[in-house]
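One protein chain omitted, others in place.
Up next is chain A:
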């Protein structure tokens, strides 16, 4: 699924060259649930950007679903992101003044899905994260946890190869965090590949494998023997209109 070989990311700042990633090899198999941990400056954000095809490595190979995407151009990366990757960000990154369903439709808009199909699939995705009753709400009218669930719906609506979550619980209280993790666990159970970046150990415990980053290298790669089970029930919010 994901195969990284000798990935280096070097930022040139004047004459000083900083290696954010110093030659990383990483393999993530299909339907794995992995968390990437590490202190700030460890290179986990650079890793996330490269995994998410938002950025290309300075050196190395990145095979995503068998194709090398390390040398792709900007527009090619857009297409790869659109088809193969679903993003969930710390700050939700929903379009303001735009309803939940329209936010979820957005990736399908750029994929060229006809508008009727877009709407049905978006509503189905929102229902699957328990927001069937909040379809026409705007982000401002939703709580943080609900907004993040809209973002998850947006990430999974295109049926991507991997779902990348960058500190998805960073802006949430513990109850909402557990709800979000419950959704991720359920998505994982239904066969999705999920890579999650976090600096909170107790969030990482919900996953099945933890990769530790330090100074641009992988410091440790451990299987979680008994992943914590998110106990939160996904409550169906509101009544469908």
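One rule holds in what follows: contacts are C-beta pairs under 8 Å (C-beta built on N, C-alpha and C of every residue); 3 or more make two chains touch, one makes a residue touch a chain; residues count from 1.
The rule is simple: contacts and distances are computed from a predicted model.
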Leaving aside the chains on screen, match the unshown one to its UniProt name from "Macrolide export ATP-binding/permease protein MacB", "Anti-sigma factor N-terminus", "GerAB/ArcD/ProY family transporter" or "Quinol oxidase subunit 4".
"Macrolide export ATP-binding/permease protein MacB"
Looking at A:31, A:58 or A:93, which makes contact with the chain not pictured?
A:93
Selected from A:14, A:66 or A:112 as touching the chain missing from the view:
A:112
Omitted-chain contact residue, chosen from A:42, A:82 or A:128
A:82
Sites on chain A contacted by the missing partner chain, in the whole complex:
49, 52, 54-55, 74-75, 78-79, 81-83, 87, 89, 93-98, 106-107, 109-112, 115, 154
